[in-house]
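Below is the structure I would like to discuss, written out as structure tokens.
Apart from one protein chain that is not included, each protein chain of the complex appears where it belongs.
Up next is chain A:
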Amino acid sequence: MMIFRDQVVRHPTIRDHLRTTLLEMVARERRGEVVDRGAVKNACQMLMVLGIDSRNVYEEDFERPFLEQSAEFYKSESQKFLGENSASVYIKKVEARINEEAERATHYLDKSTEEPIVKVLEEELISKHMKTIVEMENSGVVHMLKNNKTDDLACMYKLFIRVPEGLKTMCECISVYLREQGKAIVSEEGEDSKNAITFVQSLLDLKDRFDHFLHESFSDDKQFKQMISKDFEFFININHKSPEYLSLFIDEKLKKGVKGMSEQEIEMVLDKSMVLFRFLQEKDVFERYYKQHLARRLLLNKSGSDDSEKNMISKLKTECGCQFTSKLEGMFKDMTVSNTIMEEFKTSLNQSSVNMAGVDLVVRVLTTGFWPTPNANPRCNIPPSARTAFENFRKFYLNKHSGRMLTLQPQLGSADLNATFYGQKKDDAGGAGAGSKEPRKHIMQVSTYQMCILMLFNKSEKWTFEEIKNETDIQERDLIRAIQSLSVGKVSQRVLHKEPKTKEVEPAHVFTVNDHFTSKLFRVKIQTVAANKGEAEPERKETRVKVDEDRKHEIEAAIVRIMKARKKLQHNVLVAEVTEQLKARFLPSPVIIKKRIEGLIEREYLARTPEDRKVYTYVA
């Protein structure tokens, strides 16, 4: 055998001729011709056998030159293909070629050649051109994403997974596109960011789109999943209103009268909102707004369903622990307790002859600390009848709970007023006697501030803004908003007449009752808050200040907690630990942490060690 090998097969001419023939046959088949596979198979087998215990002969005489030729061939073929075809067509062709070569190796070359030849193909057809394929204009990854070509993406995924860095290349390209889309939604100039609902909905839609790709095209691949999460985390935190908007979105879904959604659909939307919540860096800001919005829902009786509310809270609890949600739960408890107290109060009223000045009073007693509190307790001169009624309640309550203090919160209250309008109805038909001459009665649902304003008109017909301000003692900013809603807002809500008719309110402007007021509804609700736009600038700044204050305390508490446990710690380690402990709520900057450390040193909670000023000790 060895003689045969050395003398015959490896005879220079024979060797070359054999090799050339074999390669030529392969090349012809690749071009599409039919060749004598059997012959090739025999030749290869012979070479294998001649190697006796190894495949050296086969390898040297055939395989190596075969692989070289293949590499050349596919190098030029790839260039040609890329030039002529779109990405998706190219991919399909590559897939086809790979299958072909694998089959070739199995059928008439030696099976062991399959792996190396496929590698050659992967290298020449894919690896070397990854970026080109991915970034191909009008047919690459971005095009596929834009046009929902889920199948094409799946093919690309299956192909690219074969080569090192293949998926990474795809990921990078997709990430760029995703971030671009995300940034467009959150950008302050964009349309979406003007309205909380569209803002969040657009983000949810984007997430859905990419989750679809993740599942259908990328087999839930972890690398892709992580990229999507990172990208969302990146752009959702670009806009500082995100936490507020998310809370408003959820608020909308929890309110009464959510249009067109079944309980299950609402549940699903809330779950998806939680996914976005996880991406937020400033979760403490979200908490603050959620509290505010929940308070509004509870006090104005706008909650759709108690169950949905409690459901949402338990979702938050799972995410953030009880510290987050204990106050929210406290708010619910207060509502229940208040209802009980009201019943007892009503009973006691029936039994005694207390003068309630004709006011049907409903009081909600809120535990300070659970509910959002304003900066300073706003002042407000309540009309005498309301005041009398409230004093009766106060006496009753303090009898039961001596040692407690009750403070009226005018910014949270509301009132139903009986209103009678004596003027003629403005009539578009314009005919004489067409309007009704009967005084019209309505019930006006207004805020406490608005009640104070309107009741003034029982005393006198005309009031200037300045006078109203003095009489009611309400903070100017709130007063302006309240009175604007009554006079220059929606036409259907203009209970008051304002001279001049401008939107701005000046001290000398004059207000009178609009006796021509009409409404189709008996109960007229006056809106003050333009909900979905979020807080107005001055309030937003105040909220931000409060958030920063709270953060200061939380950082200090974390520092003290850590130092108490560890006794002695180096500066960098302390900063890292504090950041770690707080990152579930917000991301503290190292500078702010340092400032808090200094504050604690000054107040003698911490000290620097004398030997090393970079190490702190806990001062008991």
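Methods note: contacts are C-beta pairs under 8 Å (C-beta built on N, C-alpha and C of every residue); 3 or more make two chains touch, one makes a residue touch a chain; residues count from 1.
Note that in this section contacts and distances are computed from a predicted model.
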| item | value |
| --- | --- |
| Name of the absent chain as recorded in UniProt (options "Vacuolar protein sorting-associated protein 29", "Cell cycle control protein", "Eukaryotic translation initiation factor 3 subunit B" or "Defective in cullin neddylation protein") | "Defective in cullin neddylation protein" |
| Touch with the omitted chain, as defined above, among A:Ser112, A:Ser219 or A:Asn572 | A:Asn572 |
| Omitted-chain contact residue, chosen from A:Leu214, A:Ala419 or A:Ile601 | A:Ile601 |
| Residues belonging to chain A that touch the chain removed from view | 571-572, 591, 594-595, 598, 601-602, 608, 613-614 |
